[in-house]
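Shown here: the complex without one of its protein chains, the others still in place.
And now, chain A:
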Amino acid sequence: MSTNTTEQRRAEIAAKKARLAEIKRRNQERQQSLSIQRRSTELNEVTAPLPRSYADRRSLEDLVNVLIGDRPSSTGPGAMKSSRSNSVMSGADSNFSDSASPTIMSPGVAMTPDSTPTPNQLNLQHMSIAPLTITYDAPPSPVREVVTYSKEVQTSEAWTGPDDEEGDDGFESRSRRTDEELREQIRKEIEEELRELHADEQQQNGNSGLDSNGGFFARELTDEERAAITASEDFVDFIERSSKVVERALDMEYDVLADYGLGMNAEDEEQSGRKIKEIAQFYDERWSKKRMISDINYSPKFPELLLASYTKNPSAPHDPDGLVLVWNMHMHDRPEYVFHAQSDVLTARFSPFHPNLIVGGAYSGQVLLWDTRAKSQPVLKTPLTGSGHTHPVYSVSVIGTQNANNILSCSTDGVVCGWTVDMLAQPQELLELITPPPSKTDDLSPTCMAFPHSDPTYFLVGTEEGTIYPCHRYDRAGAKAGVEPRISYKGHAGPVMSVDFHPVRGPVDLGDLVLSSSVDWSVKLWKARPPAATTSSASGSPQIATPILEFSREDVVYDAAWSPVKPGMFGLVDGAGQLEIWDITVDTEVPVAKAQPSSRVGATHLTKGLNKLAWEEHDGKRVAVGGLDGTVTVFEVAIDPPRNEEWASVKRLVSRAELGNNSIIAAGK
């Protein structure tokens, strides 16, 4: 038991010593002269193999002599003595390395006459016998015995003579005690050593700092070196990342050091009276030039990101035809991401369930999927075969829940496809929409599609002829998949450009309100009948629903969308390049605000038209518009926080309008 623990301790001590020796060696290598007060044995072990100044060695040897002189006086008979004295040294050495160098001893012998005290000298003569017996050079056989003994010897301070002759008990207790002292001592030494090492390093650093400017040297690189670095992937990667960071940093308009006590900017006050304020324009000479914007969508996850999809640039046949740029509000003249497509991209949106994914529809009929973690090519796309769309895809939606969602796409030949996000090789569901009787042709060409927020199995399509049809994705009781034949929403005299369900976010459910825009210069408000209601009222003759409100405009209306926060508010963009903000709780005849994007130099009125509009969904204060000139313009809309009455007021307005319409219809009959 006790031997075990002592063995352990011994091992620990040996390890510590080894570390210490390592540190010292490094020190030596640096040729820093260390003035260390240490115990003789230690010094011997460590410094013997290495050259030292003679003065040091001398003082050392004195210490050795003193120590060695002490020892034999306390030990017993001469023969034992000599063997022990050897083992003391060799044992000490063997703690370090098995090769005990005789040089340790020889200086001791040589020094013998030098040492002054007489008893020491006498004892040293005993010592000098030891090397003659040659046990010193003897291989490890005696080492085992010796090692245990060496502890006793090493603790020379505690070694006060008479104790030596005691029994085993005394030996053990002493060895334990001295063990602890020893450890303490070694710890101290190591600490001291480390401290000195640090000091050394600091000193060295200081020195080299003086020499070489803190390690910095502005060496002129040769052209080859420079070229090699510039061509390396690391470098390209670094530039790509860091230039974005810098541009964002530079474009950040807010001055963190602004001192509002120092006087006000008059311009701001003048602007604050306006309802809409232009806050950013996105245009990239390289990518946006001569392209038209076909769609805009805000990232549902990052309110500062928005995407715009573009048609082809006819004057750049080598550039990809289709393009999706992701713009950052904090980086104005360069897109955050550039995504390519082989054909004009007609629609694109962020997946609401995965912030990295962007889904797009192309003129070629392909549905494309890009990933912001990948390069600019789409990570997935549908094949150009008959299995999916063969006509342009003007509308895509991602429908479902976080864990189960599908991409729904709709092309102008009336085909609606459902895709899984993981696999675009083949549609999961395929639906062919046919105009229900009584119409002259079967063809139905949808231009836009919208899903209600409450029901993923049913949707509305706006068509080129102007009618809006409800459709079922699946067969259900009393209704087959496809266009619902019993009801249609007729009112527009020209192609429908957009259909938008009211976002349900308030105390009153307005999710059945639908806004549609058309090239017939109008926006219409509809109340969509839930599919269940239409089935119950199925009496044979198809119903025709009429709009409950109409907003006539002075130009072709290309897009209209509900505000995500204000129940009565929506925005529209028209062919004259106007953005209008309406609030039906305020006025149903005139918009509450109007604005026009500031045009770039060289823009003609032919390129003024605006195609698309998108609200930022988080606080509904920003609206982005884009059109023929390829510029995305972001406006800030000054809105009061929505009040609860507004929801009720919209509801009242709708029911009043419905009544009015009904009475008109009744009067007409």
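The rule we apply is simple: a residue touches a chain if its C-beta (ideal position, glycine included) is under 8 Å from a C-beta of that chain, and two chains touch if they have at least 3 such contacts; residues count from 1.
As a working rule, contacts and distances are computed from a predicted model.
A.B. asks: Determine which name in "Actin-related protein 6", "Clathrin adaptor, mu subunit", "Roadblock/LAMTOR2 domain-containing protein" or "Fibronectin type III and SPRY domain containing 2" the UniProt entry assigns to the undisplayed chain of the complex.
C.D. replies: For the chain missing from the view, the UniProt record says "Roadblock/LAMTOR2 domain-containing protein".
A.B. asks: I'm checking contacts with the chain that's been left out. Which of A:Ala11, A:Ile229 or A:Ile544 qualifies?
C.D. replies: Here the residue in touch with the unshown chain is A:Ile229.
A.B. asks: Please identify which residue in A:Ser242, A:Ser387, A:Ser454 or A:Ser598 touches the non-displayed chain.
C.D. replies: The missing chain is touched by A:Ser242.
A.B. asks: Even though one chain is hidden, which residues of chain A still touch it in the full complex?
C.D. replies: On the chain A side, contact with the omitted chain comes from 213-221, 226, 229-231, 233-236, 238-243, 245-247, 249-250, 255, 257-259, 262, 333-334, 340, 375-377.
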